[in-house]
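One structure, pasted below without further comment.
Partial complex: the chains shown occupy the same locations as in the complete assembly.
Letters A, B and C mark the chains as written, and numbering starts fresh at 1 in each.
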C-alpha cells in the first residue's frame, strides 16, 4: 500500500510533516509520499521524503505564466504528481496532455476520479494509477472504504476492464490504519489522504497508525 | 451515416441552412441534424430539421446564471447535444454530469475527443456516440478520414474495447460525399462538420453532395 | 427604476413569467425585463416583454462551439445582457471583450460586481450599468438594501468617481416593492432579482408589488 499525503493549502508545517513521514517510512519500510504546495516542493524533498506535486499543467516549456511546469516540479524534487483532483479539475484533453507532461518530466501519475465511470475513463488515458474519491466524502469523518465500499470495488473492476496495468487508489475520509487495511481489502493499492495528517496535532503518530495494518 | 452540422458562431443564416438540411434529409432519406447557437435552437427546430445543441451545462435546475440548461435546450426543440467539443472543453466530471443532464432532458449525446485514447475515455462515460476530431485538422481542407485514417480506425477499435454500444463519429475537414463515404469505410457511423456547410455559398448543394455516397 | 428578472436555470415557465411581466409593465408604465436561458430568448421575446440575455461570450463570429454569440442573442430578441454574474464570472479581459461584443450587437449591458471596489473596476470598462450583488446575500431572505445598505451607497459613490454616466443597479434578496424603494433611496436606478419572481407561486402579484412603490 502506498500512502500519499496531500497537504492541499492547509495551514500546516510541510517540512515537519515531511520529516515525520520520512521517519515513519524508514521505520516501517512502507511507501509514504507528501504532496505540498508547488512552492514548497524543494523544502519537502530536502526533508528526505518521497515528494509529489498536487498538480502539473498540460504544457511544455514556453510562454505559460503562472503554470506549474512538470519539469520545474521534477527539478524541485518531485517524483510524481496528482492530476484532476476534485479541487483542481481539468479537461479531458488537459488530463491527456498533463499525463504526457508528467511522463516527459519522469513523474509518476495518479489521475483522480469521482466514481467508477470516471475511473474507467481516467484509466483509458494511461496513468500509473487512478484515485477514486467521492467528492461528498472528502474531508469527512468516515472513510470511503467503509462509507461506500462499492465505489472502490466497482472502480477496481472498471479500471481492470479498461487497462489492468493501472493501479487503483482510494481516498476521502481515510485517517486510520483500519481505513488503509479496508481499502487494501477492496483491491486498492494506495490511499490518498489530507486533513487526517495535515490537521493532526501529532502527524507522526497518525502516520504510524496509518501504516500499522499494512 | 448521421450528418451533424455544427454552425458554431459562424456568420450564417441558421434558418436557411436548417431549411436546406430538412429538404435534403427528406429527399434523400438520410439523417441530417443542425446544431445552431443555443439562442437559435427554436428557430432551427421550427424549420423542421433535427436540431442539436452545441453544448449543455452539467447542472440541474437551480441558481446557474448563464448556464445552458439541458431541459431548456430540449424545450426549445433540441433532441441531442454535443459535449466537450475541442472549442468548448469541459472537465471529466462535467462531461459525466453533462451526460446525466442530457439524459434527464431526453437528449442524445455525442461526446467529443481529440484522439483514440480520449475517445476510449469518453466511451467509458456512456454517451450515445463519441466523435473524434483531431484539433489540428478542424476547419482544414483535408478530411480526417483521408488526412489521418489511423486516428479514426484506432478510435473505432478503442471505443469498441471499452463499450461496443457506443458509436463513433468523426470530424475535422469533412466537406464532401467522398469524405463521408471514407469515414463510413473506416467504421464511423456519423460525421461532424461545420465550415463546409456553414460557410458554403450554396449549403443545400453541399448537403446533397454529403449524403450522395451513403 | 428598472426591474430586471433573472430566471437563471430555475424550474419555472419562462413564457408565463414573461407574459406576466409584460402585463405588469404595461399596466404600471414601469420598465421590467426578463432574462431567460439563451435557448428560451425567442419564446420570451415573443411574449412581448423586454428580453435580456444572462450572458454573452466575448467572441465575434467564427469557430466558437458552445459560445453565446451576442449577435445570436440579439437575433433571438434580446436587447440587453448581463455579464460577469457571480454565478458566471469572467476574466477582466473577457468582460472588456464581452462589452464590445454586446455593443456590436446593439445590446445594453449590466456588468455585475460583488462589492464597491469591483463595482468601480467594472465601471472603468464602460458598461451601461454596474450591478452590485454581494454573493453571500444572493437567494436570501433579506434585501441587500436593508441587509447591507453601505455596499449599495459605496458602490454608487465609487462608480460615480470613475464614470458618472454608468448607472448602478443592486441585487441579492430583492423581493418586494419596499426593497425596490429602498434601493432607489440608496441611489440605485435598477434592481436585479431572480428567485423572488422565478420561484413565486404567483409571479404576477410579486411583479405588481415590486413596482408598486416606484
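Rule of thumb we're sticking to: a contact is a pair of C-beta atoms (placed from the backbone, for glycine too) under 8 Å apart; a residue touches a chain by one contact, two chains touch by 3 or more.
Quick caveat, the model's predicted, so the values are computed rather than measured.
**Q** Whole complex: how many copies, 3 being shown?
**A** 4
Everything that follows uses one rule, which is that only the chains that are shown with their structure count from here on.
**Q** Work through the pairs of chains, note which ones touch, and then classify the graph as line, ring, star, complete or other.
**A** Chain contacts: open path, no cycle.
**Q** Between copies chain A and chain B, are the contact residues mostly the same numbers or mostly different, with half as the line?
**A** Same; most numbers are used by both chain A and chain B.
**Q** Considering only C-beta pairs in contact, identify the chain pair with the most of them.
**A** B-C
**Q** Between chain A and chain C, what distance separates the C-alpha centroids? Give it in angstrom.
**A** 43
**Q** Return the distance between the CA-based centres of chain B and chain C, expressed in whole Å.
**A** Here the centre of chain C sits 33 Å away from the centre of chain B.
**Q** Could you give the separation in Å between the centres of chain A and chain B, each centre being the mean of its C-alpha atoms?
**A** Taking the mean C-alpha position of each chain, the two centres sit 36 Å apart.
**Q** Indicate the residues of chain C shared as contacts by at least two other chains.
**A** none
**Q** So in the complex, which bits of chain B are touching chain C?
**A** Interface residues on the chain B side: 6, 8-11, 36-43, 53-55, 57, 59-69, 71-73, 75-76, 78, 82, 85-88, 138-139, 194-195.
**Q** In the complex of these two chains, what residues of chain B are touching chain A?
**A** Touching chain A from chain B are residues 84, 86, 89-96, 113-115, 117-118, 120-126, 158, 161-162.
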